[in-house]
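Every protein chain of the complex appears in place save one, which is left out.
Just so it is clear, A and B label the chains in written order, and each chain counts residues from 1 on its own.
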Amino acid sequence: MLSRFFARVGLLVLPVIALLTAGCSEADLKVRQSTFDHKGPVARLQYEVFMDSVYLVTVLFAVVGGLLVYAVIRFRARPGDENKPAIVEDGHGNPLTEILLIVASIGALVFLAIPTLKGIWYTDDVPEELVPAARLSAWYPRAEGGVENYAEAVKDQVLEVDVVGKQWWFRFEYPQLGLTNEGRRSVPNELVIPRGVPVRINLRSEDVIHSFWIPKVAGKVDLMPGRRNHMWIQADEAGHYYGQCAEFCGDSHAYMLFRVEVVEPAEFTRWVSAQKKDAAEPVAGSRAAEGKALFAAKTCAMCHNVGGHFGAGAFGPDLTHVASRKSLAGAWLDNRDPAAQQAAVAAAGGNTEASAPVDHAVQKANLIKWIGSSGVLHGDGEATRDVKPGNRMHYYKMFNVAGLNETRTQLTAAELDALAEYLLTLK
Amino acid sequence: MSHDHHHAPVASRYDLAPERSDIGLIRPDRFTGLRDWLTTVDHKKIGVLYGAFAMFFFLVGGVEALAIRTQLARPENDFVTARMYNQLFTMHGTTMIFLGVMPLSAAFFNFLVPLQIGARDVAFPRLNAFSLWTFVFGAFILNASWLFEFAHLAGWFKSFDWYNALVYRDFAPANGWFSYAPLSGTFGQADAALRAPRFTGVGTDFWIIGIQILGIASLAASFNFICTILNMRAKGMTMMRLPAFTWMTLVTSFLIILAFPAITVALIQLMFDRQFGANFFNPTAGGQPILWQHLFWIFGHPEVYILVLPAMGIVSEVLPTFAGKSLYGYPIVVFSGAVIGFLGFAVWSHHMFTTGLGPVPTAAFSLLTMAIAVPTGVKIFNWLGTIWGGRVRFTPPMVLSLGFIWMFMCGGFSGIMHAAAPADAQQQDSYFVIAHFHYVLLGGVLLGLMSGLYFWFPKIFGRMPKASVAYWASGLVILGFNLAFGPMHYLGLAGQPRRTHTYHAGFGWETWNFVATIGAFILGIGVFIAFANLVWTVFRGEKCASDPWDGRTLEWSLPSPVPEYNFARSPVIVCRDAFFVHKHGPHRIAYEQDGGEAGVHMPSQSWMPLLASCGFLLAGLGMPMSAMGVPHVGWVVIAGLGVLFIGIWLWALEGPGGYMLKTPVSPVSSAPAPAEASSAR
Partner (left out) sequence: MSDSAAHAHEAPTSTGIDHKKLIMWLFLASDCMFFGTLISTHLLYRKLYPTGFTDAEGHQRFVQRLFDIELTSFSTFILLMSSFLMALAVSAMHKGGQLKSFRRNVLGVIIFGLIFLGCQVYEFTHFYHQGLTIQNSVFGSTFYVLTGTHGTHVAIGVLWLVLLYFYSFTGRLGGHMGALDVEVAGLYWHFVDIVWIIIFTAVYLVEYLGPDGIWGNGLPPVPGLTP
């Protein structure tokens, strides 16, 4: 009866296991957000501690699991047992065995506890030994062409990035380098950091709890409203990394993604200078100029800052350089051509950090889709069918006041096109 | 006043004369059918009702899980909307924990504890009925949020003013079972009506009040069980002779009474934030959302052990029975259960390693979490020791219990991985965690509970479930389960976060999500077959002997189904595993000279527990509805509180009542008559 049962289950299970193992390959360990494919010291340490636990557990599993299987087979009931006298005993167990097993378990855990404790302090803040080389003065020229890059007072500090979480996007600020939201020049959703340099990350939230996670570079730390958390990261290979909010934060939690562009230090300093520049004026009479007018007329400028054009917006993502970014809408919409991206990864030998450049046709389509979906009426269930349900892309949604639904901005296809053209000029 | 003051013992309660209680109502002792079930105070019937409701909610939670898996089967799927998905996983977690596992455990507590300790009922039979109905109504309130949500989606509310004035139109909770503030709370200054802006609508209010009411039910039941176990043991049933399951019930009950107050307070604070503009968790007014997390997990981690310990108790009964050998290291199994309970209060912050606790607390909680693996390991070693040297018979309960050990062990191992805080920084809130706790709670607890169902079903109904069907169901459950949750270890480490309703193609998650969905459906079919087999058995199953497994504990000495009075004569215990030793060993169970023609005292049935619980139903439905702005519904809340007060007051006034019931003189099927038993000693 039972052997037949096991035979049947075995028949089911074996092909399944075979299929599953056949499906595995090394590429599976190098996917975009893989924690196996660590690219920095923090993620590497976390991976090593994890692997320590895997070794420990594998041994325990083999021993305990093996004994269990052995015991069940060895001590199975056999024909004729019913004629033997029943086993009657007190069931006190053997104190020596118990104590030995307890001591062995504690010993096994100490094996894991030591790297754990070391790791907790290592990942907490930039380690002392890395600080000298990480100081801004060590790799970032303080002034270039007569322009001061950062204040004298911060020259001995490690580069700091403020990460601010909002429903459902991240805002990155570089207070030492003058890129802040208050100064109307923050960087939404695409963090740029220098390669091989430790960066201190300060985390805070402006609404609910979020969590900052770049699996290949570092494990997550939460953005707690009312508190300031910190972590440090360092990426050792240049490339385009993927991250995601890891704490449930409401309707569009799944759409709260971000990217990390790791560039050479010299390239980083050039990028910072470029960020500080204002947007160029669109050619008079062009569709873009028309879009710029719409940007004001349709209340976009109330929330969005465009350096040199509109300076009132501090609530929404800064759009001064929106066209230079590889993603849109909290990195949910990708501005690269999918085929080109695949080719780039393949050319880099499967390295998912390789990236194709922005494809402007894709980018424009994304802009139209994003702005359009958020501004067109969909009936009562509309809030759930947006590109990002519940997003604050419109005035009425910002304040969640009933009745304001009727006052929402409506855009025609032509207006959408003009807006997109304008945004595409913001390189 | 009660029957027993006036009447000679009767052979059946249907022979009782109609009797008025002190408040002038006729005691509902002579009912059959529905009214009997509604007014019952018999711990066995209450246990069966708990079990039936729990299995129903298991299926509800299972359907929610399958909807979740269907949505995730492929990238960018639109089977459900983002919000509906969030509601599904919130209700799935809440349902499985509070309406599935906890009541199913309570079903076992109810049915077994008095039988295992040689008692005729629990200490407070009417309080027991009150716990049951309060649970049922709490569960209804929680799920009523779905009814409102569906009515909203169907557009049935459109003509109502209150609906059109609603700012937040979500009716089913969408905060996750942990409901972290401020997503579940408020944000910003309260207006004149004391309402502060918030992120979620009335769904959260349904959740708050539903959990609060379920907490009351759990607390009342736990007071009752501790009282029963400590106070109503048969003669000679010392604490160290208690069956392991009863011990785990005791530890679980203590965990409940000490852990639930934390969530009760947290829910009160959250309710004050939402309804009266208080600032406990409102970050714009100085509140600290992190406090919610601490309070929630001070409850939430013991809660994990509240879920696991009963299943461990069941396995500690099933293994010795089918290994034909007493539980190895009984004292240390009991002790490790208590240590788990104790340490369970000292590890809550391992749910919060990523919240920026700072290195010292992180290290402390990391080490404590590793420490709790030791008593857990001790249990597994002793189960192994129980099998070692035994004669293992394979039956459906045994196969499920072995499955429990195996799956629970796997879940425990991934738990050790989380205990290493740096590794947890990558795993926290990823699918790895989902895999971990489903191995513990589904592979562990559900298999344990199913093992218990198949083990005690012949005792409860006197009918034996079909073994072949049970094997097929167990095979499907174990296969489907591993297929669904095994790949999630990989998905988590490949960077897929939890609680996301969709994901992009190109992140390498497509294949394994699809496999997991297939596994989930196989699992669903397996659980359904297992449950259907049980339901079929209740009505059509083959009748079986009172002791089909060669049981060890007192319940197997009773006829199946167990008579209302449990023990015709109270047993006197001289050793652990008394009934097994009675059958095979040197000691016989002796019986006291009670019962017989003189009768045993039975508590009267009562409407009052149900009435009092109805108060919770009215108040609990009224509060979220008044938060929605439905007019006049405040009166329903007041009426509910009134009904609650009147119910409790009448309950106190009518008194426990009771009547004397004759019992057969020699009731024990396989045990010798008391006279013979005492002479044998």
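Just so we're on the same page, contacts are C-beta pairs under 8 Å (C-beta built on N, C-alpha and C of every residue); 3 or more make two chains touch, one makes a residue touch a chain.
These numbers come from a predicted model, not from an experiment.
Though it is not drawn, the left-out chain touches B in the full complex. Residue-wise, the contact with the chain that is not shown comes from B:Q269, picked out of B:Q269, B:S451, B:S613 or B:S626. Of B:R13, B:R27, B:H92 or B:R120, it is B:R120 that touches the chain left out of the display. Which of B:L295, B:M370, B:L523 or B:I589 touches the hidden chain is settled by the complete complex: it is B:L295. Residue-level contact of chain B with the missing chain is found at 120-127, 190, 194, 219, 222-224, 226-227, 230-233, 237, 257-262, 264-266, 268-269, 272-273, 276-280, 285-288, 291, 295, 298, 601, 603, 648, 651-652, 655-656, 658.
FYI, only the chains that are shown with their structure count from here on.
In this assembly, the C-alpha centroid of chain A lies 37 Å from the C-alpha centroid of chain B.
By the touch criterion given at the top, residues 81-84, 86, 153, 155, 164-168, 174-176, 180, 182-183, 187, 197, 199-200, 283, 286-290, 320, 323-332, 354-356, 358-359, 362-363, 366-367, 370-371, 373-374, 377-378, 380-382, 384-385, 387-394, 399, 402, 405-406, 409-410, 413-414, 416-417, 419-430, 467-468, 471-472, 475, 478-479, 483, 487, 490, 493-504, 506-509, 511, 515, 575-577, 580-581, 583-586 of chain B touch chain A in their complex.
Interface residues of chain A facing chain B in the complex, by the touch rule stated above, are 1-2, 5, 8-9, 12-13, 16, 20, 23, 27-29, 31-36, 43, 45-47, 49-50, 52-54, 56-57, 60-61, 64-65, 67-68, 71-72, 75-78, 81, 85-94, 97-98, 101-102, 105-106, 109, 112-113, 115-117, 119-124, 167, 203, 207-209, 211, 213, 215, 218-222, 224-227, 229-230, 242, 244-255, 332, 334, 338, 380-381, 383-385, 389-390, 400-402.
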